[in-house]
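Heads up, one of the protein chains got dropped from this complex, but the rest are sitting where they should.
After this line comes chain A, so read on.
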Amino acid sequence: MNQTVVRGKQTVDDMDERSRNAVQFCHWGYRHASRDQFAVRGVDLTIRQGEHVLLLGASGVGKSTMLEGVAGLLGDQTPSPRHDTAAQDDDTRTDHEANAEDPRAGDELVADADGGITEGAILVHGVPANQAHGDVGLVLQSPEAQVVFQRLGDNVAFGPENMDVPREEIWPRVTEALDAVGMPDAQLDRSVLHLSGGQMQRVALAGALAMRPGIVLLDEPTANLDPDGADQVVQAVRQALRATQATMILVEHQTARWIDMVDRVVVLGSVEQGTDDQHTVVMADGTPEQIFTNPDLDLESLGVWIPPQYRKNEGTGILHVEGEPAYSARTGNGRTLLRAEDLSVGHGGRPIAEHISLDLHAGQITALVGTNGAGKSTLSLTLAGLLEPLAGQVVAGDELAAGARGRWPIDWTSQQLASRVSYVFQNPEHQFACGSVMEEMMLGPVRCGVDEDEARQRATTLLRRFHLERYADANPYTLSGGEKRRLTVAAALAAAPRVLILDEPTFGQDRNTWMQIALLIRSLRADDIAIVVVTHDRALVRALDANVVELVPQDGVKEWERAEEDPAHEIAVSSIRERYEEPKPSSHSPVLASMNPVFRLIAAFVVSLPLLLSLDWVSASVAVLLEFAVLWAAGINPLRAIRSTWPIFIGAPCSALAVLLYGKSGGATWWQWGWIHVTDYSALLALATMLRIVAIGMPAIIAVLGIDATDLADGFSQILHLPDRFVYGGLAGIRLFSVLQDDWASLTASRRSRGLGDDNKFKAFFPQAFALLVLSIRRSTMLATAMQARGFGGSGPRSHARVSRVHARDWMLLVVALAVPVIALCAAWGAGTFAFMGNIQG
C-alpha cells in the first residue's frame, strides 16, 4: 500500500526507511474546540509496520484523540504547504527525537475550522496523516454511528468509491472484505436496520478493510456489543490481520479477548510539565508479558481490566457496600412491588416475548439478559409502564399502588408513575429536559408535588452522593459520558421511586466509572428499592449478585449457564431476524418501478407544472381523466391511485371552499356577507381549483412515491451531475430519519417516566422538539466522522460503485408525461375555457 504515498523526489532507500515506520507521532498534540486543556500534548511515539499495538491509559488521557489524529480526522482537512515542507525536511531523519526539536513540527499551533488546535505532526508511512486517507482504516465504538447508508454492501463500497477505485474493482473488494470478516454470504442489498450489533460492527470493519489500509485502527470496537457479538468481531479482526499483514492499533479497556493477538502494549499517562501544561508521555512500552507483570504499574487504577492470565486475584467478586441490608440481592426482602402476570410484550401488536411471569421485590436486583434484539428493552419498558402490554398484565403490589389510579402502571398519570417507577435510558440525552443540572434534579420531585425547598435539599444530597455537586449550574449536555449517566440515575432517584429500571448502565464505560456505577446500584438496596438492570455485562451481574432472567430466542442458544440452585429463569422469545429480505419494489406500478428515479422526478414536474398555465374545469378534468387512464395502464387502478394520494382529496375541497368564498368575482352574485362574495365566476373557479389540485397532485405524488433514496442520489450524482459531497451527505442524513423516529419515541417515553407526560400536547411539543434537534446534531457530528474515516469529502475525483442507468423507456416516460398537460390544455383552448392563471375574461 505504500506506493500510494510515494512522491517523485524520494529514493528507494528513503521509502524503505519510511515504510518500516507505519505511524510516527512527532511531538503531537491536539486541543478540542472549547476545551481549556489539550486532550493530548507533546506525544512522541513510533509504531513500526506490522506491529499490533494495544494502547492503554486512563479515561481522558487522549487515546481516542490519537487514533482520530492518525486517521487524519483532526486538524485542517486541506493539505497546506507547511505540511509538505515539514515532510520534506523529515526525509533526512527518522529519529523522532529530532523532530521534537524541530520548531516547525513542535511549536506552531495550528487552529482548524473545527475550533481545535494542533501542534506537532503525525506521519503515516512518512506522510502527514491528513493526506494519507485510504492508508488508514478506522473502526469506532458505536456500530450504529458508523453506518452511513441503508444497504449493507453500499457501506463497504463507500471507502473504495471515495478513493476513486474503478467500479469493476470495487465489488470484488467488497466481497473480499466481507469474506475477511466472516460474512461471505451477506446479502449486499439488505438493509442494515435489522443487523445485530456484532454484524453491524463487522460491516464497519469490512468497510475499513475494503480500502485496503496498511494500518487498522480500532477504538473500543466491542464495548457496545453483547458477548457473542464481541467474539464475532475479535475473530473477524484476527482473520483480517492474518490475511492483510496490516499494522493494528487498538484502544480497549476489556483486554482479555484481544491479548493473544497483541505484540506490543503502550501505556500512556500525563505529567505536569513546567507551568500548568499537561503532557502526554509513554509510561511503559513492551510486550504484554512485560507490561502486565510489571509490579510498578497499577493498571487497574487506569481503568484497565487485566486479562485473566495475568491477574493476581480472582477478578471482581460480589461487591459490598456499607449499610446494605442483610438479605440477598437475588431475592430481596420478599415484598412484591411489581409483578408481571402471563405478560406478552412487543411493538405494534407483534409480540416478541410471551407468557412472562416475574416478581420484583424490594431490595432485589434483577438482571435482564439476552442477546441484542431479544426484547430486553421492550420488556423493561413494559414493566416501567411506558409500553402497553399486548396480553397479560403488569400489576403493582399494594405498597406501590397506594394512592395511584388503579394497579396497572400503564394507566397511571405521568406524575404518579414518576414517583413510583423510574426508567433510566441507555442514552442519557434521551432523558434531559432542563437547562441546568440542578433543575434536572429538581424536576421529578417538583412534578410529584414536593415543595421547592425540599426538592432542592433532596437534589443537593443526591448530587453530593453521586459526586456531581460542582456541576449544579452546568448544562447537563456538557458533562462527560460517565457524569451524564450518573446524573440520569440521580435525577431518577430524586423523585423517590420504589422501582428503578436501568438500561445498559455500564455500556462503554471504563473500569473506574464501571466500578462507581456498580457500587451505586448495590447501595440502592438500602433504600428498599427494587432494581432491574438490563445488561449483557457478565461482570456486572456477578458483582451485583443479581437474580438473572434471560430472554432466549426460539432458535437461539442459552448464553448464560448457571448453578442449579440459582433461581434464575429463562423466557422464550420469538426468533429475532429473518435471514433473507425481499427487495421492496420502488412503486406499486411495475412500469414505474423500472424507470430511472431522476426521470420519474422530472416526469412528475413535466406532467403537473404546465397545468398551472390555465385554471379552468376543462383542462383540469381532461388531465385527471388522462392520468387515471395512464396510471391504470401502468398497473395502478383508480382506487389505488386515490388511496395513495388521499390527503389531496381532502385538501382540494378545502382550497375550493376558500376560492368559492373569497375567489375572484364576476357574473351574478349568489351570496355576499362580509368578505365573502360568492359569484358565478368564483363558483366556476372553485370547481376548476378542486379538479386542478387533483390533476397536479396525484401524478406528482405517485411518480415519486416509493423511490429508493439511494437510487435517487445515484441519479442526482451521475445524471444531473450534482456535487457528490452534497448528494451523498444528504443521503446519509436521510438514512437517519428512522433513527430520529426512534429517538422521538424514546423522548416521549422518557418524558412520561419523568413526570412530564401530563402536560398538554402543545406545551410538551417544543421542549421535545428541542431535545430531538440536539440529538440530531450530535448524530450528524458522528456521521461526519464516520464518513471522513472512509475518505469522504476530499476534493479529488470519486468513483461510483452503482450505475444509474437510463433506458429508452425513461425518455418515453417523459413523452407520455408531457402529452397529458398538452392534450388537456389544447382541449381547454378548443372548448374556449382556457383561462391564463385563473383570469377569466368576462
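Everything that follows uses one rule, which is that a contact is a pair of C-beta atoms (placed from the backbone, for glycine too) under 8 Å apart; a residue touches a chain by one contact, two chains touch by 3 or more; residues count from 1.
The working rule: contacts and distances are computed from a predicted model.
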Task: Omitted chain (choose from "Tryptophan synthase beta chain", "Thiamin ABC transporter, permease", "Homoserine O-succinyltransferase" or "NADH-quinone oxidoreductase subunit N") - UniProt protein name - done: "Thiamin ABC transporter, permease"
- [ ] Write down which of A:Phe605, A:Trp670 or A:Trp811 is the residue touching the left-out chain.
- [x] A:Phe605
Task: Listed residues A:Ser191, A:Ser594 or A:Ser780, member touching the removed chain - done: A:Ser780
- [ ] Using the definition of touch stated at the top, determine which of A:Arg48, A:Arg238, A:Arg456 or A:Lys664 touches the missing chain.
- [x] A:Lys664
Task: Which of A:Tyr327, A:Trp744 or A:Trp829 contacts the chain that the document leaves out - done: A:Trp744
Open item on the list: Even though one chain is hidden, which residues of chain A still touch it in the full complex?
Closed with: 32-34, 76-78, 107-115, 117, 119, 435, 475, 477-478, 601, 604-605, 608, 612, 615, 644-648, 654-655, 658-659, 661-664, 675, 682, 685-686, 688-689, 693, 696-697, 700-707, 709, 712, 725-726, 729-730, 732-734, 736-737, 740-741, 744, 761-762, 765, 769-770, 772-774, 776-781, 783-784, 787-788, 792-793, 837-838
